[in-house]
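Below is one structure; the comments refer to it alone.
The complex appears here without one of its protein chains, the remainder shown in place.
Up next, chain A:
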Amino acid sequence: MTTWTSTPALGTSRRTGRDPAVVPGGLPRWAFVPAALGGLFVVLPLVAMGTRVDWTNYWGLITSESARAALALSLQTAATSTVVCLVLGIPLALVLARGRLPGQSLLRSLVLVPLVLPPVVGGVALLSTFGRRGLLGESMEVLGLQIAFSTTAVVLAQSFVALPFLVVSLEGALRTAGERYEVVAAGLGAGPTTVLRRVTLPLVWPGLLSGTVLSFARALGEFGATITFAGSLQGVTRTLPLEVYLQRESDPDAAVALSLLLVAVAVVVIAATHHRGPSR
C-alpha cells in the first residue's frame, strides 16, 4: 500500500534541498557557456597561484618574523574593526530600517559610499579628517592624540570600508523581518530595549552573522585606505595584504605563500556564512 504524506522532507534531496520530481524552469542552454567561463575566470587564477606555491618551504615562508607580525596585526585589527562595525553599524542599520527621520534616504546613500569608493580615496578622506593637518587631527594633536600612521589608523581605515557591508546586510534582514513581531512584543509589555534584545536581534541573527563575517573579511583584505592613511610600518600598520604587496618585489615566493594564506581565510569565512543552509 502506498501512503501519501505532505511531509516536506519526503521526496526532497537531502543534499540540494530540491525535490527531484520538480522539472526545473526554462533555462536557455547557451547560458551554460558564459556561466562556465565566469566560473573559470574566478577559479583559474586561484588554481594558478596554487601551482606557484613553493610547498617545500611553505611553512618557513609563512612563519618568517615579518609574516607572523603581519598575520598577527591583520587578525587583531580586523577583529577590532569588526567590533567597531558592530557597535556603530547595528544602531545605524536599526535607524535606517525603522526610523522615520527626515533625510534618511540621503543618509542611507552616504553610508554606502565607501562600498563604491576606491579605497585609496577613502584613505585620503580619512587623512583629511584625522591626519596631523586634518579637520579633527589638529585639535586631537593638541590633546596628544596622533592617529595617522598608527595601528588605530589601520582599524579606522578597515572600519571605514567594512561598515557598509554590515549595515547593508542587517538593514535588509530588518526590513524582511518587518515590525509585526515587535508590535506584538510591545503589546506584551516589552520596552524598546527588551524588544531589540529578545525579539529583533534574534530574528535577524542570520543577517547579522553574515554581515559580521563579510565586514571581517573586508577588513582583513583592506589595502588601499590602509597604506594611504596608516602607512606600512612592520608590526604597527603593515597588515597581511600590505606584506604581500611588499614581498611581491623582493621575495615572490613569500608573496604567493601569504596570498594562499589569505585565500584560505577567505574560503573559511565564506563557508562559515554560506554553508548554514536554509535554516529558519
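What we mean here is this: a contact is a pair of C-beta atoms (placed from the backbone, for glycine too) under 8 Å apart; a residue touches a chain by one contact, two chains touch by 3 or more; residues count from 1.
Everything that follows uses one rule, which is that contacts and distances are computed from a predicted model.
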Considering only the chain that is not displayed, what protein name does its UniProt record carry among "Molybdate transport system ATP-binding protein", "histidine kinase", "D-alanyl-lipoteichoic acid acyltransferase DltB, MBOAT superfamily" or "ATP synthase subunit c"?
"Molybdate transport system ATP-binding protein"
Which listed residue (A:Thr194, A:Gln234 or A:Thr273) would be found touching the missing chain in the intact complex?
A:Thr194
One chain isn't shown here. Among A:Pro45, A:Gly60 or A:Pro202, which residue touches it?
A:Pro202
Chain A residues touching the omitted chain (full complex)
180-181, 183-192, 194-195, 198-199, 202-203, 205, 280
